[in-house]
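Shown here: the complex without one of its protein chains, the others still in place.
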Amino acid sequence: MIKSTYCDKKQQEFHSITDLNQLSEYKDDPNAFLWVDLHDPSKEELAKIGEEFTLHPLALEDASHEHQRPKIEEYDNFYFVVFYTVKLNTEKGVLEVREIDLFLNKNYLITVHEHPIDELKEIETRWTRNVQQLNWGMGILLYSFLDTIVDGYFPVVDALVDQTEDIEDGLYTRKGGLHEHDTALKLLSLRKQFLALRRIVTPQRDILNVLTNRDNPIFDEQINVYFRDIYDHISRLADTVDLYRDQLSSTMDANLTVASNELNKVMRTMTAASIILMVDSLIAGVYGMNFVNMPELKWEYGYFIVIALMLLLTLIMSLFFRKLRWI
Amino acid sequence: MIKSTYCDKKQQEFHSITDLNQLSEYKDDPNAFLWVDLHDPSKEELAKIGEEFTLHPLALEDASHEHQRPKIEEYDNFYFVVFYTVKLNTEKGVLEVREIDLFLNKNYLITVHEHPIDELKEIETRWTRNVQQLNWGMGILLYSFLDTIVDGYFPVVDALVDQTEDIEDGLYTRKGGLHEHDTALKLLSLRKQFLALRRIVTPQRDILNVLTNRDNPIFDEQINVYFRDIYDHISRLADTVDLYRDQLSSTMDANLTVASNELNKVMRTMTAASIILMVDSLIAGVYGMNFVNMPELKWEYGYFIVIALMLLLTLIMSLFFRKLRWI
Amino acid sequence: MIKSTYCDKKQQEFHSITDLNQLSEYKDDPNAFLWVDLHDPSKEELAKIGEEFTLHPLALEDASHEHQRPKIEEYDNFYFVVFYTVKLNTEKGVLEVREIDLFLNKNYLITVHEHPIDELKEIETRWTRNVQQLNWGMGILLYSFLDTIVDGYFPVVDALVDQTEDIEDGLYTRKGGLHEHDTALKLLSLRKQFLALRRIVTPQRDILNVLTNRDNPIFDEQINVYFRDIYDHISRLADTVDLYRDQLSSTMDANLTVASNELNKVMRTMTAASIILMVDSLIAGVYGMNFVNMPELKWEYGYFIVIALMLLLTLIMSLFFRKLRWI
Amino acid sequence: MIKSTYCDKKQQEFHSITDLNQLSEYKDDPNAFLWVDLHDPSKEELAKIGEEFTLHPLALEDASHEHQRPKIEEYDNFYFVVFYTVKLNTEKGVLEVREIDLFLNKNYLITVHEHPIDELKEIETRWTRNVQQLNWGMGILLYSFLDTIVDGYFPVVDALVDQTEDIEDGLYTRKGGLHEHDTALKLLSLRKQFLALRRIVTPQRDILNVLTNRDNPIFDEQINVYFRDIYDHISRLADTVDLYRDQLSSTMDANLTVASNELNKVMRTMTAASIILMVDSLIAGVYGMNFVNMPELKWEYGYFIVIALMLLLTLIMSLFFRKLRWI
Partner (left out) sequence: MIKSTYCDKKQQEFHSITDLNQLSEYKDDPNAFLWVDLHDPSKEELAKIGEEFTLHPLALEDASHEHQRPKIEEYDNFYFVVFYTVKLNTEKGVLEVREIDLFLNKNYLITVHEHPIDELKEIETRWTRNVQQLNWGMGILLYSFLDTIVDGYFPVVDALVDQTEDIEDGLYTRKGGLHEHDTALKLLSLRKQFLALRRIVTPQRDILNVLTNRDNPIFDEQINVYFRDIYDHISRLADTVDLYRDQLSSTMDANLTVASNELNKVMRTMTAASIILMVDSLIAGVYGMNFVNMPELKWEYGYFIVIALMLLLTLIMSLFFRKLRWI
């Protein structure tokens, strides 16, 4: 699906282009920007756009597949940027990572994406709300674009951080139980999601670094502080992700120690219970012996004394083991 | 809440400004500095100050939110610095990290913070005590400012270090018990606090690095050694934090080995006790058999001999296991 | 086995050279490329080729042994490149790594390899399909060459990733069992394969980096974006390999925790079963005592009451332990 | 305590200065060096020296406190160096780290330290023994100074290395026992000492790096090879410390595996013993049943046959478990 928007710098207006043949008309107009959004384009659509804007076949090839990594590449007549949006599918507990490919130039921005991307609507709203920014050139549009996407990362990271904190709190509050297995697997899953996030966030920081530092003929210099702002946001994300990745390792270790400790507790309970019951059994066994001459057996209250003895020993040993905190 | 102070370089005096409209008057006076402190400012106050001093909207935006990371950014007409103070809430055992944002220039320093910051009063005292330093320009004021904040880190780090050492000493002194669970969680919590500290300290070191190295039109060159001094303090903090972060990992490992060893001890006790009691029970069981022809049963002292035998075996086995140090 | 192909730039045709003596004729023809493929060459063949093309003895020496590492070396009159193809032998679960050595120049490409390399056929097909590229010089041929090889890595990495994910999923789904041993060894084996891959992929990225960046008299400048494309593919591979190497460590930790938890479960079962059975045995033992005066023994239904008592206690304790989730 | 020495370059003689007022006389004499050693100076003494030699207040401030980190700082008229000596307090098993602060210049060396430092006497001896070196200027004195201190590190590192090797050997030689707890704690303590050493050694290497590389107006160029020599010594120390820090981690892991293995052994012993004893008990229990019709009970030698059976079973099972190496 191709959707095309024409931004008139002078009039500061956005127009939707319905006839794609007009693209060639507008694309070289110095007083306008062109935004062409390709949602799950067919090979032919992509090829046609590529031809129209003389996009390099390698960049087109990259844009036609998912599973790239974030990157920025300079070609003769345009920049090619691969960026990612992130959503947390709370039902499946899975990160949903969606790629968006950007071809950009002083005069146009072409976006290619396979899946629908919610942020695009928001980006459009933001652009049309700040039409006076059009004078600053393509840079400010790209800023709005990337800023909106990066802002979408924070709730995802926050949700993962909350889950991590919950698990950690769980280690403190619960006593006993067999939660270590589940905790280990939840930690493993979280660690993987942080790793996956990091894999996106770190190279995107590099992209912003390129946009900030390079002497950039496309963007006015005053745009740099804006890109630096996004760079700063991504750095913060990267910091958080690294902090929690690191902390998750420690939490896994702590969980193992907790599991080991649980085992200690079980074994102490077992040891204490076994010893008590075996001592009582031994006494019963002794008086179950068939010796002819066992004086106690003939005592009037021998049986009751022995039962009392058993109870007493049980009590004493229970107190002893309780004092050791084994029971 | 806005609080404004006017420092007269020539007279070497500090004056409080009550009428905010005077700000515009003073802000360009080459013979004075202006310190404007905004405590939890409303959007309007921030916007007004921003307009008055022509602060860049992105910096203003950053200053209106918490949860930035330490950074220094150069704008056309000012530097924007994000710094942090740290307190240890001993009751909750939690680090309290508070952000303070600085806009600074040859002529003014604007500080923005959401929460009350105790260090500010101390900073003011320090300034008014050394009024002759005013001749050195804004640099020396910023030095006092940052130095006071960084000095506040040391008691926090020392407290965390003490807690770490206490836990480690605990590993050596206590014998037995089920402390491994608690120790693991305390170590986990400490590790997190060290990580959180590190996350602040390391980028703040970078800030000082920028202040020390860059050819800095705001500050006199003789100020560099002062910033280098703070840089040195922060480096020391960073070293300590890294040392203990590393050491905490080893302590966690050692704690796990201790837990594993505790289990060994429990199992040895159990094994020894089980074997002794089962041997005695077996003897009792043997003489509880109902064979017609069991000569021992008819012995006069058979019963007593068997009881003595049990006691003897118990003693021998106990000594044996004690020699193995299983009991 | 020597196989030699002559590419006529003008005619855009590929010719097979049967008479090796023609090599000297073609090798300096500016309108042609020569591709000489040596499959498991004898020392003499290699020496002869080396003499014909005046290859440096050190490079020849390297080409005559396997077990090099990926590298690119510039000599006076040629580049020497060591590259690797990778296959997954699914039967043995082993990575098969095969070395291919390239000598290349504006006019010729000499490939040396000990084992048959499937990709070579594909490379040849690709070349002959795009004969018009011949105008771009040797660079585009090398691009096709390396691109084909690197494309062959993706199915291998994907297979390893799938295996890793399967094992991880196994951790979540299975309950009980003694799979931890096998899982640990499978993880160990996977980790080794990722390490082995990394050992190849990372230096190959460096090779592409050299090909991309260096002012390269052999290749036209427009070829750079093609090498950058391969560089990008390899970077993606390296990222994936690193991600999963890291994740495998966590999975190993999680597996250990799972093993530890399994033990907890077994011990709880044992503790619960032992206590129940020992209590019942104790009761039986008590009524097996031979005291003269044991009133219960004479009760009409004493035996049945005791049996009922045992069953009742067994039930109560079973419910209790089930509530604790020990059974 | 202030101790002052005057080195006459021409006469190649060392003189002790008793009257501190002479300091101002000598300090600018181009034909002499002045060494002023301040042992635990009072604030006033330090201030006086500072005034005399116009030392920067920040450097003086640093010199008046311990707990700096090794560093070198260039001031207008002098270098400020913080260095450390290390001793191993074998009784407490604790590293004793002592700070020494140096102010140095072409004409003087001022040393400040809180605790007595044994190396100082040795340094003095070395100086007076090689008086002809005085012609080389301050550099050679500083070399002797630092070299003596760094030489003092080797016995400390060697002692720590020996302890580490001893513990490791202990892992190999001892069998059984409950040493894992102690071993873990000793390893933890050693690791901490290596970390502490590293914290000193690494920045001191940087100091030497500065002294070696920088175009240094104080020192003659031929001195560089001498500082490079100390740099080399420190690098060796740093290597050793890193090697053993790394190795200690593995040793801790191995110790945990040993502990885990010990547990395996105990549990096998227990399992084997339990099974044997329970089988025997079961047999005794069977013949303790009160059935009216139990033919074996009436056999003449029934009892002895059963006892023999028990012994036989015990023997067979013992051999079986021994074959499994469980006993």
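A, B, C and D are the chain letters, set down in written order, and residue numbers restart from 1 in every chain.
In the analysis below, contacts are C-beta pairs under 8 Å (C-beta built on N, C-alpha and C of every residue); 3 or more make two chains touch, one makes a residue touch a chain.
All values derive from a computational prediction rather than experimental measurement.
Novice: Per the definition of touch given earlier, which of C:L23, C:A63, C:L102 or C:A259 contacts the omitted chain?
Specialist: C:A259
Novice: Considering the whole complex, which of C:I49, C:L141 or C:L187 touches the chain not shown?
Specialist: The missing chain is touched by C:L187.
Novice: Who touches the missing chain here, C:Q133, C:S249 or C:N293?
Specialist: C:S249
Novice: Tell me where the left-out chain touches subunit D, residue by residue.
Specialist: 168, 171-172, 225-226, 228-229, 232, 235-236, 239, 243, 246-247, 250-251, 253-254, 256-258, 260-265, 267-268, 270-271, 274-275, 278-279, 281-282, 285-286, 288-294, 324-325
Novice: Of the residues in subunit C, which ones touch the absent chain?
Specialist: Per the touch rule, subunit C residues meeting the hidden chain are 56, 58, 62, 67-69, 71, 73, 75, 176-178, 180-181, 183-185, 187-188, 191-192, 195-196, 199, 248-249, 252-253, 255-256, 259-260, 262-263, 266-267, 269-270, 273-274, 277-278, 280-281, 284-285, 287-290, 294, 296-303, 306-307, 310.
Quick note on the criterion: only the chains that are shown with their structure count from here on.
Novice: Touching both subunit C and subunit D: give me those chains, sorted by label.
Specialist: Chains that touch both subunit C and subunit D, as defined above, do not exist here.
Novice: Since subunit B and subunit C are copies of the same chain sequence, what is the angle of the rotation superposing the Cα atoms of one on the other, rounded to the nearest 5°?
Specialist: An angle of 145 degrees brings one copy onto the other.
Novice: In angstrom, rounded to a whole number, how far apart do the mean CA points of subunit A and subunit C lie?
Specialist: Those two chain centres are 25 Å apart.
Novice: How many angstrom between the C-alpha centroids of subunit D and subunit A?
Specialist: Measuring from centre to centre gives 41 Å for this pair.
Novice: Residue numbers in subunit C touching 2 or more other chains?
Specialist: 288
Novice: Line, ring, star, complete or other: which one describes how these chains touch?
Specialist: It is a line, because the chains touch in a row without closing up.
Novice: Tell me, which pairs of chains are in touch?
Specialist: Final set of chain pairs in contact is A-B, A-C, B-D.
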